[in-house]
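Note that one protein chain is taken out, while the other chains of the complex remain in position.
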């Protein structure tokens, strides 16, 4: 029967039915979106909720920026392949659509086990972040898997992502406002691990198809630029007040510096002093990743410039030396170079964050130190806590020192790497099952067998399959 | 004389002069944009208007999202044709530019006959909605009309659109926060009616030009994704507080579910299990349409998932079965498949809205029931009204029951279909006049006779005209 033959369709339909059932069981509107909430039914002047304070007002603009990054930024960034553009942009959409529904459920289970899951605008935003991790991993295996394999990967990765983020935030008390560890490091090394497990000789034989054409490179830059422009929102969306303001400023400057050093390194490392479009498409964004963990900290604008400058250098060096080395020595084939855009700059972000945490003191942050680093807040019922709470409402913490906080930041990086690699191995092994229709060699980096294509075929060059 | 020969130029110039004259006579800034208003000239602390409460602050971000949808979303969505990209994106811009000016005037006349028309940010937003209806109709006739015919269509359609929306809202008391009936159903069936009137045999002969090439399909996806990402703003822009929040959540989930089922149906209905780019470009958006009417209602996230899931199925089925049937049996040629993206999902939205209205009660909505369904508000001077007004400022209504409200929702759908078809017939007949330079057969789906083209001609394939 055709229906049973079509494993992808059946899987997606069952998955969607499962989402509907689980949502019906446990997912409800949060207070700010619930008409039945009594305060939403009253004028503000009569004790009702102030519509200006509805969280939709506060978060919506930055949420939409992030939404553009996920669906357009990542989606077009991956269209550089000359024969795989349809798959790139469409699987990006499909995986994100799966990830955001699943992330709401898994995130809810992890953070409020047992109870109902309340969704509001911040739920949508954090679901988008989970999708980002999946898309980064997708970049590592781009062109080398079936859609079905990717759906399997998405379902598992979202769970591992949520658990790791819970570990880092709630157990280790680490902070990572831009998700450089939780999203970028995790997504990159999970994806690279999967790519390693799935590696095979066919990849190299298909190398002729792995390239770009002139206009596919320009489509990719559409993705780059939307990521570049909205990255300040990615790093700042969840921060409040002046923290958010600082995260925007730091990200803006880090990205600007990163562009300058990326161009410099690109021509410097090419023996004919030619620019490489791959660097423009990817390395220019490393500044956004590298400043992510410390984005809301008092690193000052010059600090942001230093971080961005170094990130550009690191990323171009990665593309020119690390990627070929990984590919030839370790058989890690990284289609989009996620190690250079998300992996190494993410590790750098974690280290920058660790040092910034180490140097954070009340003299520099005032009482907001305890908002930015909640674990540093004094313990419950302590005089120190009351002294703070006289000025600023903060939750009790564990009274951590700066050194301890820095230590936990580093621990979280290590934990993230560990969880990414271990869950990546498990996922990769699962994805290898013949059940999931892994592409044959001639299907690598090629839409032909998966899409109805226009009669004219691919642009420029009727390469024989 | 060259000037008189050029009917398009003359028409546009006369039209623009008419707009200037009419604007000079009746259009003025509304209070929030009028420097002369006394409250705008005072500090807030001295009794002046609070700049944070200026409507520009409240509506601007979502307005801009909608603006992107109209000019970039719709514009690029239609660039899939390999030889008609210049016309698609440019006529989209031209028709919108005409529509928004004209919609301000017509909308003003309809809603405040006689008085001056006050424009503010919500006027711009609703003018954009009117343009959306025109662009949907444009999709049905894409490639088959002259620019002049399209301008005539725009001028008439905006009037019919405004009258129908007035009927539905002010006479029938229907609600349709995302405009699924007023914008999508109206635009689709108006356009399909016009396409039917204009249908002729030449269309089929030009079929070789109606296709896409690989990169024109990617340009089209740029449009798709901007529509997809910003659709929550389209459905939520005019709703207040928690209603807006809910509209965002419902649309976000409906669209995500729709992507999953679209991909599933696309591979399932193709005999080689191949994906069809047309579905990705269009059917993935049906979830935004189908949840539009009920977007601000208490359908719960799982309800939104159900709506979106079914919309994806409906839309793909439409593309694969309904469109060919309409074309072969009824001679309705629907270039962009607007019946599948806007028509049927719009009807579905109306029905979902009807059921949601049927089930709406004070226990579920609190007093905001009377904000969301104004006609259900108790009659003027009634005890029931005072009881509500003690908590929430609502206008008196007609004390409608849920059943009646549902009935009026259905009535409005029927009325919309009727007005769309009747005004579409009149418009189509008018557009057939030889006066408007209807394209000849060889000019269908082809920029060649209308544009200065680059020397290299169209990408891939120098098809003989």
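Every chain is named by a letter (A and B) in the order it is written, and numbering of its residues begins at 1.
Note that in this section a residue touches a chain if its C-beta (ideal position, glycine included) is under 8 Å from a C-beta of that chain, and two chains touch if they have at least 3 such contacts.
Computed from a predicted structure; not experimentally measured.
Asks: Pick from A:12, A:117, A:213 or A:406: which residue touches the chain that isn't shown?
Replies: Here the residue in touch with the unshown chain is A:213.
Asks: Return the single residue from A:249, A:402 or A:452 that touches the missing chain.
Replies: That would be A:249, which touches the missing chain.
Asks: Looking at the full complex, which residue from B:15, B:110, B:317 or B:404 touches the chain that isn't shown here?
Replies: Here the residue in touch with the unshown chain is B:15.
Asks: Considering the entire assembly, which residues of chain B contact the chain that has been omitted?
Replies: Contacting residues on chain B, toward the hidden partner: 2-3, 5-6, 8-10, 12-13, 15-16, 19-20, 23-24, 27-29, 32-38, 40-43, 46, 48-49, 51-52, 54-57, 60-61, 64, 67-68, 71-72, 75-76, 79, 85-86, 89-90, 93-94, 96-98, 100-101, 104, 119-121, 124, 147, 215-216, 219, 222, 449-460.
Asks: What residue numbers in chain A mark contact with the hidden partner chain?
Replies: Interface with the chain not displayed, on the chain A side: 52-53, 58, 61-62, 65, 82, 211-218, 221-222, 225-226, 228-230, 232-233, 240-246, 248-249, 252-253, 255-257, 259-261, 263-265, 267-268, 270-271, 273-277, 280, 284, 298, 300-302, 305-306, 309, 363-369, 372, 390-393, 459-461.
As a convention for this text, only the chains that are shown with their structure count from here on.
Asks: State, to the nearest whole Å, the distance from the C-alpha centre of chain A to the C-alpha centre of chain B.
Replies: Roughly 33 Å separates the two chain centres.
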